[in-house]
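Complex shown without one protein chain; remaining protein chains in place.
Note that the chains take the letters A, B and C in the order they are written out, and that residue 1 is the start of every chain.
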Amino acid sequence: MNSFGNKFRVSILGESHGPYVGVVLDGVKPGLPLCGEDFQADLDRRRAGAPGTTPRVEADKPEIVSGVFEGHTTGAPITILFKNENTRSQDYAALKDNPRPGHADQTAKVKYGGFNDPRGGGHFSGRLTVGIVVAGVVAKKMAPWCYEAEILEIGGNNRPEEWPALIEQTRSEGDSLGAVVECRVSGVPAGLGEPFWDSVESRLAHAIFAIPGVRGIEFGDGFASARMKGSEHNDAFGEDGIPVTNHAGGANGGITNGNPLVFRVAFKPTASIAKAGIPGRHDVCFALRTPVIVEAMAAIVLADFND
Amino acid sequence: MNSFGNKFRVSILGESHGPYVGVVLDGVKPGLPLCGEDFQADLDRRRAGAPGTTPRVEADKPEIVSGVFEGHTTGAPITILFKNENTRSQDYAALKDNPRPGHADQTAKVKYGGFNDPRGGGHFSGRLTVGIVVAGVVAKKMAPWCYEAEILEIGGNNRPEEWPALIEQTRSEGDSLGAVVECRVSGVPAGLGEPFWDSVESRLAHAIFAIPGVRGIEFGDGFASARMKGSEHNDAFGEDGIPVTNHAGGANGGITNGNPLVFRVAFKPTASIAKAGIPGRHDVCFALRTPVIVEAMAAIVLADFND
Amino acid sequence: MNSFGNKFRVSILGESHGPYVGVVLDGVKPGLPLCGEDFQADLDRRRAGAPGTTPRVEADKPEIVSGVFEGHTTGAPITILFKNENTRSQDYAALKDNPRPGHADQTAKVKYGGFNDPRGGGHFSGRLTVGIVVAGVVAKKMAPWCYEAEILEIGGNNRPEEWPALIEQTRSEGDSLGAVVECRVSGVPAGLGEPFWDSVESRLAHAIFAIPGVRGIEFGDGFASARMKGSEHNDAFGEDGIPVTNHAGGANGGITNGNPLVFRVAFKPTASIAKAGIPGRHDVCFALRTPVIVEAMAAIVLADFND
Partner (left out) sequence: MNSFGNKFRVSILGESHGPYVGVVLDGVKPGLPLCGEDFQADLDRRRAGAPGTTPRVEADKPEIVSGVFEGHTTGAPITILFKNENTRSQDYAALKDNPRPGHADQTAKVKYGGFNDPRGGGHFSGRLTVGIVVAGVVAKKMAPWCYEAEILEIGGNNRPEEWPALIEQTRSEGDSLGAVVECRVSGVPAGLGEPFWDSVESRLAHAIFAIPGVRGIEFGDGFASARMKGSEHNDAFGEDGIPVTNHAGGANGGITNGNPLVFRVAFKPTASIAKAGIPGRHDVCFALRTPVIVEAMAAIVLADFND
């Protein structure tokens, strides 16, 4: 089912080259102020156009179709749609017979017996993450903490001042780059998360791996913790019951402990590269556009845990 | 809710020092041969007693309480319980006032207003993973592919012949070790996984992070892919539509592609260490007991996707 | 959550006087032929305009927003919207302070703290059932059996030839009428339904009571069976294992038995009546428009059970 969440549920719909993409948000509290402008700042962060991102630029103007009345959420499902305008389906005419490596073209064809919409990846397109961004904006109102995601490294390089040259050179080679994004959520109260199956890490990882192109996630010390000793990794408690260090990344036993949630996400390099003769307009490093999506996913998960 | 899965649902119940721990398995196909001995090999792999593992040894004898008739599954819920016998609650008497670092003691106390069962971690104990192992045995019958998980490295050391000495030395220091486990599932057909939210990676990560002590998960090239170029990371298709390399780890667009699923899991070092004066009986490296649990989780996820 | 179904899920969205009402259908099999005209016959059966129904006539033109490509379902979520055109919100301006008896005006106000959209009942309006009709059309393709619902009686009168006069007289008195609808689904295979909680009757009743204005449901002999003896009510088996009579209404132990499903639904009289000074345009007997909705609900439930 194309939805996520129990108390706050995000359903996603649409295809890259269909009439609309969008989301339905269920379980939104009534009475939250909400208008179209609220989405703009986060939508701008996701938009293409900067160096390293695709020249396919959409207006990304959200249409609120239901669930908002007189500038406030009503408690009924909120539906937000985005018209697809800048579609160039001819780029993809041959996709059905020539699936692109690293995309869902082939697996979707197998799964749906060839009936999936192949244009631009159809329902599997990164285009659908525009809906995640607006879902995240609403989620941040329901779980109103401080969300900060940023690129840690691109192509293994963690010196931001060198990224423009690296991107430009990679573009000129017809190649692409991966990246690591770190997300920190501060102000989260202790006690969120559920035992056994719905640990806060389980739910966050579930949502994060829904973002196309994710290859890994780690919390706190992450993979490095597998090389540490217990005496190095343990977080001692302060007098307020909150750990004074944060090797764990903000949760113990799957339940938030009052520390910031900290996790890192590995994004693969863009699959479609000119070098391999893949037609279409592509990002050199699509991960540049993902920090706001990572934040949105964190907010979606936390809003679902929050009462 | 303490359950996972849509078509094959695993519910978990019990506390470390209560009368029983166990699982309820719903959605099991009728007519599968199943008897108590089927569980033994996997239960043995999880059991304590080997160097580096806790001296708390339980009989781990599964009692099938429902859902099996004349040696076959009936289609009704299967309930399997394990009596807790080897409990030494006095070790934990002071836990309520002295929560252990790195455990759920403190977060559970906050979450449940102090009403949680604190003995041995209660419902948050690693003891509950015994139920996951038997759930995995049933799942492997429903998703009958080849599951192989093994320790890749302990404390950063990837030479197995050196592990016994490393463990012994760490034990003598009253300290503990983390580890990395790799899991490979071969024979999985193409087409498993769902767009958008229920990618095969999303569901696997969700289940894996339910195992106590997990700090990270990565698929295929994982975090290394963030440092690769598209031309290095992409998997070209063979004539059968299956990629000839497996940088992706077995899925494209969240849907299995016919290659083996390959992922690695980072386990933190055991939190309870003698060095810090934590009473009780502990594993130096609890991760030694986890490969069979990782396999079980993979099977649980795949059985839920399978028709 | 405004959705129903596990394998075939229908989500409903919109408000009576908002820009759109509609549905999202998830879990639809790929490859079903589907186009806008497929909906017309059932939409026409629900439309207003006949004697006894409201003069608010909407175009009811479905817009397929996602999930259909080249005339076939793709397997991705199908979104279908209906523009609200014929809205006269001024009729309802005073609703917030003067809740209508028999409507959700007051209960929604309490539930949502006054933030619900009150115009025309908002999200609680019978207008939303237009989405159920199109969901039913798709469901009938997935569970392709013979659905026949019809009015049994109006205002206690079971002689159809007398209904026009009864309706006209009631209208002239500014009053309204209830009705009983009977639904029969033939061709349903044995074996649908799940033990204990998800009996076929449980799911059908659940869906039917979602239709505004339903006061009761009964299967087979229904309430009359409470006055029968076992020797009168039992259905003996034929040689094919299917009962030769159908007192039960098509299911035993909550599982379909190969007989037609037969159930009756009691609809209350329209709540809004001119006699009581309720402004707006109303049906004398809204139940006249419900047989197609009852059929749709039956199909939605059966499509969700069907593999």
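As a working rule, contacts are C-beta pairs under 8 Å (C-beta built on N, C-alpha and C of every residue); 3 or more make two chains touch, one makes a residue touch a chain.
Source: prediction; values computed, not measured.
Per the touch definition above, the residue from C:Y20, C:F124 or C:W163 contacting the chain not shown is C:F124. Contact with the chain not shown here comes from a single listed residue; of C:A108, C:M142, C:C183 or C:A296, that residue is C:A108.
For chain B, the residues touching the chain absent from view are 1-3, 9, 11-15, 18-22, 24, 26-27, 30-31, 63, 65-67, 69, 72-77, 79, 81, 111-113, 115-117, 122-123.
For chain A, the residues in touch with the chain missing from this view are 6, 76, 195, 307. Residues of chain C that touch the chain left out of the display are 1-4, 6, 12, 99, 101-108, 110-111, 121, 123-124, 128, 153, 155-156, 170, 175-180, 190-191, 193-199, 201-203, 205-210, 212, 214-223, 225-237, 241, 243, 248-249, 251-257, 266-273, 275-276, 287.
Going forward, only the chains that are shown with their structure count from here on.
If each chain is reduced to the average of its C-alpha atoms, the one that sits nearest the average of all protein C-alpha atoms is A. Here the CA centre of chain A is 26 Å from the CA centre of chain B.
Among the residues of chain A, those in touch with two or more other chains are 1-3, 12, 111, 123.
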